Each structure stands twice: as structure tokens, then as C-alpha cells.
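The complex appears here minus one protein chain, its other protein chains still in place.
A and B label the chains in the order they appear, each numbered from 1.
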Amino acid sequence: MSRAAAKAAPPEAAHRRELLRQMLLIRTFEDKCVELYSAGEIRGFVHLYIGEEAVAVGVNEALTADDNVVSTYREHGHALARGIPADAVMGEMLGKTTGCSRGRGGSMHLFDVSRRFYGGNAIVGGGLPLSIGVALADKLRGDQRVTACFFGDGAVAEGEFHECMNLAALWDLPVLFCCENNLYAMGTALERAQAQTDLALRAESYGMAAWPVDGMDVAAVERAARSAVEAIRAGGGPHFLELRTYRFRAHSMYDPELYRDKAEVEEWKKRDPIDLLSAGMRDSGELTDDDFQAMNDDLTREIDTAIAAARKAPAEPVENLTRFVYSPESS
Amino acid sequence: MAEFRMPVLGADMDEGTVLEWLVKPGDVVRKGDVIAVIDTEKSAIEVESFSAGTIDKLVVGTGETVPVGTVLAVIAEPEGERAEPAAAARKARRPRAPARAERPALVPAPRPVSPVIRHRAHELGIDLAAVHGTGQAGAITRADVEHAASELHPATARQPTAGAPKPPRSRRKPAPRGGRLRVTPLARRLAGELGVELAGVTGTGPEGAIREADVRLARAAGEAATAAAAAAPAARSAADRTQSMRQAIARLMARSKREIPHYYVSNTADMTRAMSWLHDRNRELEVSQRLVPAALLLKATALAARRVPQLNGYWTDDAFQPAEAVHLGVAISLRGGGLLTPAIHDAADLDLAELMARMRDLVTRARSGRLRGSELTDGTITVTNLGDQGVESVAGVIYPPQVALVGFGRITERPVAIGGLVGARPVVVTTLAADHRATDGYTGARYLTVLSDLLQRPEEL
Partner (left out) sequence: MTSAEMVKTTYREAMRAAIREAMQRDDRVFLMGEDVGRYGGCFAVSMGLLEEFGPERIRDTPLSESAFVGAGIGAAMAGMRPIVEIMTVNFSLLALDQIMNNAATLLHMSGGQCNVPLVIRMTTGAGRQVAAQHSHSLEGWYTHIPGIRVLAPATLADARGMLWTALQNPDPVLIFEHGSLYNMQGTLPAGAGAVDIRSAAVRREGTDVSLITYGGTLGTTLAAADALAGDGIDAEVIDLRSLRPLDDQTIVGSVAKTHRAVIVDEGWRTGSLAAEVSARIMEQAFWDLDGPVERVCGAEVPMPYPRHLEQAALPQADVIAAAARQAVG
């Protein structure tokens, strides 16, 4: 399902429907991942994006196919929003050669260079320097691209975050830093990790424009992202968005979530981004229950098809173990 | 019917325990409802149902630990509902086994036998192909080899090794240090190529290890003392071997004639008494034990050398070094041409039977290329006996650094005048080639006289 770049905003209702569809796609995909992981078909670590869909979808609306995306290990949402087919992502989850990284990376290392999607990264904060470099390359060449870099509140503690904030501002690099603040770095709440928890303020101190955004409201995210991207393209230097969001599931499959109250989770679920948007659309008559159900059914079918295809797809033969360590012409 | 199975709750989880059921048969559940609490090694986790319906049966009770994938409960799915959840449930019901099981089984490669064990097997004369391995993946262990060896002993005295049947005191004797030989990989390979017997080589490496230089020295010493040339490393054919041997002989003989001022004396010894004694003696012996005349000649040569010690030893550093023992070098011609002169150690102390056995052994081994280095280098005086060839006398070339070469011709019947009467008697012409730096003609002549006298008293040989 590729997404064409949009110069002018399409009629608003159709646009909202598209945003809803994308968020539902991610939700359905992630729900299926829960089942597949529990059944042992997906292995290793899986970090689910359930609850944070509005961030990936909203930010991506502000980007064109020519812009760059660097992400982190909680990246299924970013990959799907970017337009990497569900087949390719699911194939990667099952470790098959049809995966977007040929099955070599798994959940935390989705790559699609044709869509300028430069990977998840399993090291917290490990992608920030890469995003600086990609933006630097564009700047040196005079290419007018924006590089969106996704990371969490946990990354703010890493030294690399600070080095990169400084470097991006110092060199005036066209980077959109998207900090997905879901209030927890694995099991450590933000207020237990940071002396100053206003993350947008922290970024601003490095000399770049920064502001907080309601990450559960996809329209708000899109507005903020478009505004920031425009400013960057106009030469305004790097921008920082603190997207305040929440993950409804554990840090990864599974953790007993001993570090937060169920009540808190229930409270945030009341602001489920999918519910927020669909409720608004129902109220304005854009969306009926049947529409919604049909949308869900379509997407479930789509994901099920992707799962079936991934299950059938071939695994890389063991003889090929040491491929992709060096380039063929380099050896 | 949908099955609720023990889920994988973490990357390293293999089994879980049902801590608590939050539903009972008859309860209606929706997709996503938490229906059980599962305990893993790390923590207790609430687990949801992926199917909607009514709990039909709880299969695994609380407190039970089961592997991942085990059916924990059965859920009856509602009929007439949207196909969607049913389809999803059906798909959820068909989980694969964990990916681990799908990897192709790796067949372990047969393990090669380690060098240490191979060596032990060789020492004990064990064929590894016939040994049953009890080690990991069927590998052959030291114990397996020694067990095979112990089984072999009661059955037969002969080890299935290559070579002539030998008494146990053959070349498998242990290295002087009481352990096995220490040889560098290069030295071992070289020794094999050059045909050098390692047991006779002195090692100059750490803790007596035999190194390349030691092997080469042993080979060169063999060359210097004799005309022998072992097969050149690359030479495999008899023709090649002969050619390189001829070259070695050529070098040695040329050097001998160049450096040693030879003088020659000869004598004719009466063999009547010797031959008669031999004849009588042999009548009492088995055919295979019978003595040949050469045995008498060799023994006499050795004893005479003891009595005239100026002819038994080496000329080195411009002086004569007398040897303590008489190691009698015996010139052996090889089929296809070529000559070797291995030594019979302590020849003067051996009785005739022993002397003969040694000589036979030397001839056999010389002709099959299995002489020891020390045998080739230790001769103190050499005898050449071309009587078999029909030659009457031999004026030979001394093998440096020795100082004498004794030659015997054919034992023939000659007319001899004794007491004014002519009779026919067996005689042999004896010759001595000697190094004039070490001795002069007087000594040489005396030697031949002593030799002749010894041959007149064969019973004392």
C-alpha cells in the first residue's frame, strides 16, 4: 500500500479516513504480532506500538517520499506508515527472505532503502548520530530533504542524544527530532530518570525550536509536524517535537508491568488515538459503525494474507550464513 | 472449538505454570479478555484469550507446569456469529511449533583421530580402522586403543605392522628420556622423506626435541662414514635411488683416494683347518643354523683388529683416535648396483652363530633400506668380501675416517707345497689397505699374519 506525496491537503473527510485507516492498519498488525509471538512464530524481542499510532501516522503525513526516516526498535508503526508493505514487514518478523531486511534483522532492524527508511536500531539513542549523518550528506550535496528521527524518552538520558542535539543545531542540519515520550524507559518512569522532565525545554536549550505535542491526537501531530517540516525546509534548522503519548502494552513482549498502575493504563486508554479520531468522525457523520467494521475487516484480511504469505515464504539457506558481511566487490 | 495454549511470554521461555484461572467452564469470554495468570521464571503474567466464546473445559489445572504450546483450555466458539472472529480463532488455533524445531538437524562430521592417539596406535601396532570409538560422537580415545592392544596380545605374538617378524626388541624402543620421542613436525616429515630412523637421532631442541638440523646431521653422518646415500627426498624410483647412491659413493671414494695415502699388503691364508672344522661343526647343526666360511673370516678380522689396535679407529684432526670396541663394517652390495657398509657392533665379542645372525640381518635390512643411522656411521674397520663374486683378491678403498680396509677373495683350492710334497689345499687371499698416516707397512703386515694365525685355530674363533 504505497502512499503518494500530497502537495495540497485532500478533502478533509477523505484525509481523516485515510489517517484512521493507517492507524488501524498498525493496530491490527500489532495485535496479530501478539498472537504470533505468543504462539512462538515471532521470536526474540518485539516492542509494540499499540497506543502510539497517531505519532507515526501524523508525522509521516508531513514528509514526502524523498525525505529520510531513521527510527528505533519500536518501529513497526513507522515502517507501515512510511509505506513498507505489510507483507515485507511480516516476512521480516518471521525471519524469511521476503522480509524487508531479507529476514536478517527481525523486529528491531527493519530497513527499506528504496523508501529512505534507514532502520530501526536496538541501541537506545543509536540512531540519532545516523540521522545527523544522513542530514549532513543532504546538506553537503545541496539536496532539500528533511530527515525525521524517532526515539523515546529513554534516549534523552544517553550521551549521544546531547552530542547530537548540539551538533544538529551547530551545523544547522535539516533534522526533525521526534521524541515519543511515553513516560517510561522500559520500566523506569521519566521522573525517576530526568531531573528536568520538560523534554522540549531541554532540546530548546541546545539552540533549536522545540515544543510539546498531544501525541494521542493525530490531527495535532500532523499540524505540528507540518509546521516543523515547513520551517526546516525554509532553512530554520533542526526542530524537536516532544510527542506526548502512551503505550498500552508492556515495553516488550512480555513484561509484567510492575512499574505502573493498571489504573494509569486505563486512564490513557480513554484517549486511544483510534477512538479519539473515529469518535469525532462518527459525531460528524463521516463514519458509521458499519464503515468502521468494514475497515477493520479489510485490514484484518490484509494482515492475515500477509501472515499466510510470510509463513509460506522461504527461509534463507544456512549455506548463505555469511552473506552481507562485506560487499561482494569488496572481498 | 478454539484452543487456548500456553503462550511464549519471553524470548527464553520454554515452559510455564498456571498460577490462577480467572474463568471457569461456562463463562463467556471476548477476544482480549484476561483469563489466566501464568508464572514464568521471571514473573507472573496475565494472559488474554485470542478467541471469543464460552469456556468449555480447563485442561491444565493450577500449579501445573507445562511446555509452551500445551493446550490449557478449550473454548466453544459461538455459532452464527460473524465469520471474522471464527476465522481469526481458527488461524490462532494453528500455531506452529517454535522456530527452533524447524532448523535442519546438523549431522556432526566424523571426528578425526588426534595425533597423540594415532601415535599410540602406531606404537602398539593397532589398526585404527578396526578400533571401536567410545568417545564423543564415536571418536577413538586412548583407552580404546589400549584396550584393542590388550585384546591383541593373548591372541598372537606378532603385531600387524609392516616389516619382517622381529623380536620385541626392535626399533620400538622408547626414547632415552623414558617418554615418547619429541620431534618437530618438520623434522618428522623430513625423516620420513629421507629414510632416517628417528630413534637413532640425537635431538638438540628443547628437552631433547629432534629438529630439522638433527635429522639432516644424522643423514650427513651416514653419508660421510659410508658410501650410502638414502633416497633423496623426491626420489622414489629404484633408478633414482641408485643414481644418487652412486653419486654419494663417488664422492666418498674420490675423497678417500684424495686424502688418504693408501698402502697395500696381502697374504695367502691356509684355510684347511678352518674348512675342516666348519664341515664337522655344521654336520651337527640344522641347515638353517649352519655357518658359512664368511663368519670365520669376519670373526678373525675382528679379533685381529683387537690385537693390532692401530688399525681399529679413526683418523681425525691430524691424529689417530683408537676405538674402544671393534665395530666391524661389512660391505654389502645391493641389487641394482650400489653399496652399503653397515657395522656389526662389538664383533669381536660375538660368537660365530650370533655373528652370522647379525650379518644376515644386516644384509636383509641393507637390501630393504631399513638400516639405522648408527649402524651406518659406527664402523671402526671395514671388511669387504668379494669371494662370492669369484675375485681372488681385493685392493680396496678405505672408508674415511677409518684407517683400514680388509679384503678377502674367494676361498679356492690351490696347489701348495708342504713338507716337499705338493697337495691341494683351500686358501684365501687376504689383503689390507691401510692409511699410511696412521700405520706403516710393518703394522699392516703384522695384522695379516695375526689374521692368518687366527684362521689356523678355528675352534678359538
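In the analysis below, a contact is a pair of C-beta atoms (placed from the backbone, for glycine too) under 8 Å apart; a residue touches a chain by one contact, two chains touch by 3 or more.
Keep in mind it's a predicted model, so treat the numbers as computed, not measured.
Novice: Which of these touches the unseen chain: B:R189, B:R410 or B:R425?
Specialist: B:R189
Novice: Would you mind spotting which of A:G44, A:G83, A:P129 or A:P256 touches the chain that isn't drawn?
Specialist: Only one listed residue reaches the unshown chain, and that is A:P129.
Novice: Using the definition of touch stated at the top, determine which of A:H109, A:R226, A:R282 or A:R311 touches the missing chain.
Specialist: In the complete complex, the chain left out is touched by residue A:H109.
Novice: Counting contacts across the full complex, list the positions on chain B that touch the omitted chain.
Specialist: 184-187, 189, 204-206, 209, 211-213
Novice: What chain A residues would touch the chain not displayed?
Specialist: Output for chain A: 68, 70, 99-105, 109, 111-113, 118-119, 121-123, 126, 128-138, 140-141, 159-160, 163-164, 166-167, 170, 322-327, 329-330.
Rule of thumb we're sticking to: only the chains that are shown with their structure count from here on.
Novice: Centroid of chain A to centroid of chain B, CA atoms only: how many Å?
Specialist: For chain A versus chain B, the centre distance works out to 70 Å.
Novice: Can you list the chain A residues touching chain B in their complex?
Specialist: Listed in rising order, the residues of chain A that touch chain B are 34-35, 37-41, 43-45, 95, 253-256, 258, 297, 300, 304, 307, 311, 315, 318.
Novice: Which of the residues in chain B end up touching chain A in this complex?
Specialist: 5, 7-11, 42-45, 47, 50, 68-69, 84, 87-88, 91-92, 95-99, 102, 104
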